[in-house]
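Presented below is the structure to which this report refers.
Heads up, one of the protein chains got dropped from this complex, but the rest are sitting where they should.
Should a chain be cited, it is by its letter among A and B, assigned in written order, with residues numbered from 1 in that chain.
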Amino acid sequence: MIQFIEGPLWYLALTVFVVGVAWRIIALVTMKRPADLSEARSGSSGAGGAVKAIIQHSVPHGGNLGRTLYHFVTGYLFHVGLLVLILFAAPHVEFIQERLIGADIGWPKLPRWGFIIAAEAAFAGLILLYVHRLTDPVKKQLSDIDDHLGVWLTFIVMLTGCLALQEAHAGLRAFHLLTVEALMIYFPFSRLIHAFTFLLSRARTGATYGRRGFAP
Amino acid sequence: MTVEPGTIAPDNRPVNVQAAVDKMDALLGGHIASYLDACVHCGQCAQACHFHEATQNPRHTPALKLLPMTRVYRRNKSPFSGLKKALGLAPEITEQELRDWEPLIFDTCTMCARCTVVCPMAIDIASVVAATRQAFVAAGLGPPDLLQAADNARDKGSPLGVTPEVLEDRVEWLADDNEIEIPLDKDKADVLLTVSSIEMMKYPDSVVAMAKLLNTAGVDWTLSSKGYEATNFGVLSGKSDVAKIMVERIAAAAEAVNAKTVVVPECGHAYGVLRWSGANLLGRELPFQVLHITEYLADLKRQGRLKFKPYTEQAVTYHDPCQISRRGGATADARYLLDGFASDFREMTPTGNFNWCCGGGGGVQAMARAADVRHEVFRIKMAQVEATGAPALVSACANCRLTMDESKAALKWDKELISIVEMLADNLDVPAES
Partner (left out) sequence: MARLSLSALGRRIAPGWRTNDRRSVSSWPGAIVVLMALAVVLASAPAAHAQQTLPDPDQIKSQGMATPGGSVRPPANAVNLPDTSGSSVRRPGETGRPAPAMTVPGNAVGNESVTESLWDRVRHGQRGAVVVPGAEQGVLIQSAGEEWRLIRNDQVVHYGGMLLLAVLTAIVLFYLIRGRIKIEGGRSGLVIPRFTLAQRIAHWFAATLFVLLALSGLIILFGKSVLLPVLGPTGFAVVASASMQGHNLFGPLFLPAVLAILVLFIKGNAPRAVDVSWLFKAGGLFGSHASAGKYNAGQKLWFLMTIILGVAISVSGFVLLFPDFIAERSQAQLANLAHGIAAVIFIAVGIGHAYIGSLGMEGAFEAMSTGTVDTNWAKEHHDIWYAEHKGQAMADTGRAEVEAGAAGDGVMHGVRP
């Protein structure tokens, strides 16, 4: 069982993830619309607007900070925490080196205290965001099954990862990997794809409006 | 707080669901698809939307307005759509759903793009709503008065019935009454001025003011009976054929007089449509530049062709029309005009590109059934103005002005509304005859 999870299933999940994400991104990029024939405002360009929008929409702007503080704080806690865990947790770096890139390429591994801080942040952020989704009337109404599944899968992946933290039991490690594989297979079919499409969305608005002089 | 525009009385209009789906399918390009794939249902847009803020009804969450397109996308277009369809995860849109969505797409969206500012994904919901309106119209839905306005524009030349003959009459009357020259149908002119029928019928002083300013600056300009209506209810109502006709008329008029510049009057969406969508609607680049009247007057002021006496009567604040500032990029020009002119100028919070909408943009002004909710929305503006302490509110959009005038009357508000063009014309510093 463990061999299956670490072997064939891993490669299946990886394939579904890579091909699925690539397919969706390529589909979005190739769905073109006619060129904008309007004359850009002098001194303004679509490319500049795209870059600006990507940066600007990373933080609340336009006087919206106060009203979106909850999302800002919890959102960053979760996303930064998770990203740090995925990329810098020592077992992850080792796994990536072992499975994907080889031992020659590497980057610093998170010390134990760093792991704990990142994990606390990610868990606090995710739980707070999800509890808000369950209680806020606006979010309750927007949410569909995909939103819930995505959160639960992510939470379970993080949970199993932390339960395996001792790295003493092959079973716990395999269980974590199994949940990761489930997440990777689900990913391209779901809203989790926003991890990639956020760039596209921001860039498109930025490019459209950047040439007008201001991108909202 | 009892205003609820979320429902429309049952009616017997036949609804062609397939036509709506086909239209959305056709309009769903890479931009809209990217937006639909990026929305994570965080709901932050609700806090940026004046309709949500005024009603506190979660139904008026902007992200919800993406739903019709999302459904079509998921079923027909997205990668894996076949899989989702097969699994029953992408149900067909029903007639009832279209009816339920109608007020969200029309009555409670002014396409102001405040939601885009707050959106972490920068989703341009306004443009998706504009496309969705086309689909609803194709299905036979949409507020009757808004659609009628579009038809009027197509058939009579203007949504408010300003036919070329009416235009001629009104121009003659205004010129006589105000002892001012208003050129109509000159053979050649550098500048083609367009008007909004709201001004022609309700705020004619504004037309006179424009004439006075252009004349004083010595501009070679004209109005044209071939193409004079700046508003474009084709775009607002989702009637793309009408939208194109309206742009064609102005382009033809401008080309006929060989105008290098077409000036759009105090009207937000007229500027947005002609300046940023005109060429795309026509399918070719425009052989002239399009400027909003504030942009053009700012140019004249920069060149020293217009000088103004300081305005010291009262403190004023400025309302940014969404389509001119946030979605138009011309935010700075109105400020350049007010700078050094209005001696006590106070900015609202938020202001400029982040200003709150008046509540009547995107054609909502023309929907009678949305009047109550508009008035509720206007309370946001009232609070903003009152916070500045200024007794007067200056703006550069006749549609905003009409919206605010109506709400002002409905709510018995005592602040003054001023058109920036009229304010400038009244305070021209005319040099001694040379």
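The working rule: a contact is a pair of C-beta atoms (placed from the backbone, for glycine too) under 8 Å apart; a residue touches a chain by one contact, two chains touch by 3 or more.
Quick caveat, the model's predicted, so the values are computed rather than measured.
For the omitted chain, the shown partners it touches in the full complex are A, B.
Only one of the listed residues, B:Asp37, B:Glu53 or B:Glu199, touches the absent chain: B:Glu53. When the whole complex is considered, the residue among B:Phe80, B:Phe233, B:Trp356 or B:Trp413 that touches the unshown chain is B:Trp356.
Residues of subunit B that touch the chain left out of the display are 47, 53, 56-58, 356, 380, 383-384. For subunit A, the residues touching the absent chain in the complete assembly are 66-70, 112, 116, 119-120, 123-124, 127-128, 131-132, 134-137, 159, 162-169, 171-172.
Note that in this section only the chains that are shown with their structure count from here on.
Mean C-alpha positions place subunit A and subunit B at a centre distance of 37 Å. Interface residues of subunit A facing subunit B in the complex, by the touch rule stated above, are 20, 23-24, 27-34, 36-39, 41, 44, 53, 57-58, 60-64, 67-68, 71, 75, 133, 136-144, 147, 188-189, 191, 193-194, 197-198, 200-202, 204-206, 208-209, 212-216.
Those residues of subunit B that touch subunit A in the complex are listed here as 29-31, 33-35, 37-44, 46-48, 52, 58-59, 61, 63-64, 78-80, 83-84, 113-114, 116-124, 127, 275-280, 282-286, 289, 325-331, 349-350, 353-354.
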